[in-house]
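Of the protein chains in this complex, one is absent; all others appear in place.
Chain IDs A, B and C follow the sequence of writing; residue 1 opens each chain.
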Amino acid sequence: MGANQGYSAVGGDRIPTSREMRINPIRRSLVAVLAAIALKPFAALAAAWNKDGFGAKTAADALKTLGASNPVASRDVVIEAPQIAENGAVVPIEIMSNVPGTTSIAVLIDKNPFPLVGKFDFMEGALPFVKLNAKLGETSEVRVVAEALGKHYVATQEIKVTIGGCGG
Amino acid sequence: MAGPMKMRATLSGGVTDVRVLMTHPMETGQRKDPDGKLVPLHFIQNVTLKVNGKTVVESQISQGISRNPVFTFRIKGGAKGDRIEVSWIDNHGETNQTETAVA
Amino acid sequence: MKKFLGFFCVVAGAAFCNSLPAQDAKKEIQRYQRMIAEGSPVELFELQGEELWKKPQGPNKVSLEKCDLGLGAGVVKGAYAGLPRYFKDADRVMDLETRLLHCMVTLQGRKREEAAARVFGSADRPSEMESLSAYIAAQSRGMKMAPGLSHPKEKEAYAMGRAVYFHRAGAWDFSCASCHGEEGKRIRMQDLPVLYKPEHARPVVSTWPAYRVSTSQLVTLQWRMNNCYQQMRMPEPDFGSDTTVALILFLTATGKGEPYRGPGTKR
Partner (left out) sequence: MKRIFLIAMLVAPLALADPTPQDVQKLMQRDFHARGQAGMDRVVQDGLQRLCTESRDNPPAGAAKAIEADQMKTIVFPEGSLMGDWKRGESIAQNGRGLQWTDKPGDAAGGSCYNCHQISPQEASFGTLGPSLRQFGKLRGNGQEIQRYVYGKIYNAKAYNLCSQMPRLGLSGTLTEEQIRDLVALLLDAGSPVNQ
C-alpha cells in the first residue's frame, strides 16, 4: 500500500458532479430563505464556508483570503504532531494557541493540492484548541495560523510521510 | 442516510474535552473506484459545537480532513450535565447531529 | 517560507532540521501510533456492529442475539476473550468470525455461500463480519484473553497452528516466521512482532480486530491471515478454515493472559 493511497492524485480543477449542480442552487436558496426569516433548524446550514480559501492552491494564497498574509512567528502557537507519519491518509495534529485573545485557528498543509484544511472560530466558552486528523499527500510543512485581536501568529512543523508496510 | 456519530464529553481539571466521531467518506474528488471511475467530491464543510444551546466553535473544513473525521475540542469549565451538541453539514447538503451530557 | 523554517529551527532545536536519527524515528513512529489510536473512529464500527447484531435477517427473520459465542446463547460480555474455542454443536474449534458465520447459517437460516460472500468489506461499505467483530470484541474490554486449550480438539488445533506458523511454502518460500521470526526486525518502517513469543503476541492479540488508517477499514484476524498469505505469494485460504482457525488459536494462546483493550487502531 502506498503511503499516499487515496490521496495521491488530489489536484487540478474539479468538475462539479451533476448531483452537486442539482443540489447547490437548492441549498443556496434554502440558506437565503432561512437567513431571511431568521429560523435556523441547523446552525451549520447557515454557516460560512471560505470557498476561495479552500480552493487556493498555495498556502500563501489561502492565507490572503484569511487576511493573514504576514503572520508573525510565535512559540505561543503550539503544534503537537508526530514528525513521522506511517500513513498520509491519517495524520493526527493537535493545536493550541496560548496567544491571549485567540479567536480563530487555521490549519494548512503546504504541499497538499489545496493547502487549507480547516479554520476554527472559537467563541466565549471554548479554548483555542483543536485536535484533528488530516491527509498529507506527501511530506510537508504543517502551518498553523492563530488570530488574536486582529493580528496573526504562525507556527510550522514538518511531518514526514513514510511507507509503513510491504508496499504490495 | 448519514452513518452514526459518537461523542464523549468529559470534565477534568476545570476543562471539558469533547471528542466527536463522524461517519463520512470525505472524498477528495480525485479517488478512483475499482472500476476506474472518479468518486465525486463529497466532504463535510461545517462542524458546529454548542454548549447548552450556545455556539462555541464554528469550524470550516475541507476534503483534506481524513475519512471518518474525529475532532477534539475543549471547553473552559463546564459542569456535569451540561448539554453538548455537535452538528455537521456536507457539500451535498446532508447533515447529521448528536448530543450528549458532560460526564 | 525560509523565515518560518529558520525560526522553527531556532525554537525547536537542531533535531527538527536535520534528518532524524534511527532511534528518534522509532520514537516518532510510536508517537504517531499512539496519536492515531487516541483519535480513532473505531467506535463507529462498534455502533454499526451492535445494530447488525440486533437486526433480524435471513429466511428466519431473527437477529444474532441468540447466538452462542461460547458462554451460552446470547452472552456477549466476555465471549471474545474466550475465543477461539471448541464448540460441541459444530464439533470443531472456531474463532469469532467462524462462529458468527455458523450462527448466520443455523439461526438466521442463511445459505453459507450468501453469508460468506462478502466477509472482507471496503472503506465505503464495511462487511457485516467486520462491524460485528468490532462490537463483540469490544464487549470483552478489560478481560484476560483465555482461549480454549483443554479439549483434545483445541490441543490439536494449537499444535497444528504452531506447525503452520513455521511451514515454508509458496512462490517465495515463506513461512510466518520468515518475517515474524527474529526480534528487532521490521518490514519497511513496520516493526515485526515475533508471534511465537508471549511478550510479542500479548499486545497483538489484545488489540485485534482493529481500524486500519491506511485503508479506513475495520480489519479482522481472518483478514490478517488472508492478507499475509497473499503477501506470502500463496493461494488463498478459505474463510474460517481449520488452517486459519488453528493459526489464530496458536497466536491467541501465545498471547493469553493479556487483558483485552481493543478494537485497536493500526497504521
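The rule is short, and it goes like this: a residue touches a chain if its C-beta (ideal position, glycine included) is under 8 Å from a C-beta of that chain, and two chains touch if they have at least 3 such contacts.
Values in this document were obtained by computation on a predicted structure and should not be read as measured data.
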Subject >> Displayed partners of the chain not shown (whole complex) >> reply: A, C
Subject >> Residue, one of C:C67, C:V164, C:L218 or C:L249, that touches the chain absent here >> reply: C:V164
**OP:** State which residues belonging to chain C touch the missing partner chain.
**Re:** 19-20, 25, 155-156, 159-160, 163-164, 166-175, 178-179, 181-182, 184-190, 192, 229-231, 233-238, 241-244
Original post:
Considering the entire assembly, which residues of chain A contact the chain that has been omitted?
Top reply: 160, 162-164, 166-168
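As a working rule, only the chains that are shown with their structure count from here on.
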Original post:
If each protein chain is taken as a node and each touching pair as an edge, is the resulting graph a line, ring, star, complete or other?
Top reply: complete
Original post:
Looking at A-B and B-C, which pair shares more C-beta contacts?
Top reply: A-B
Original post:
Per the centroid of Cα atoms for each chain, what is the distance between chain A and chain C, given in Å?
Top reply: 33
Subject >> Interchain centroid distance [CA atoms averaged], chain A/chain B, Å >> reply: 14
Original post:
Where does chain C touch two or more other chains at once, residue-wise?
Top reply: 39, 213, 216
**OP:** Mark out which residues of chain B touch at least two other chains, giving numbers and ranges.
**Re:** 66-67, 69-70, 72
**OP:** Would you tell me which residues of chain A are touching chain B in their complex?
**Re:** 6-7, 9-12, 14, 16-17, 19-20, 23, 26-27, 30, 42-45, 47-50, 54, 89-91, 94, 109, 112, 114-127, 129-135
Subject >> For the chain B and chain A complex, residues of the former touching the latter >> reply: 15, 28-32, 40-41, 45-51, 54-67, 69-77, 87-89, 91-93, 95, 97
Subject >> Contact set on chain A toward chain C in their complex >> reply: 1, 5-6, 73, 75, 81-87, 89-92, 94, 131-133, 141, 143, 154-158, 160, 162-168
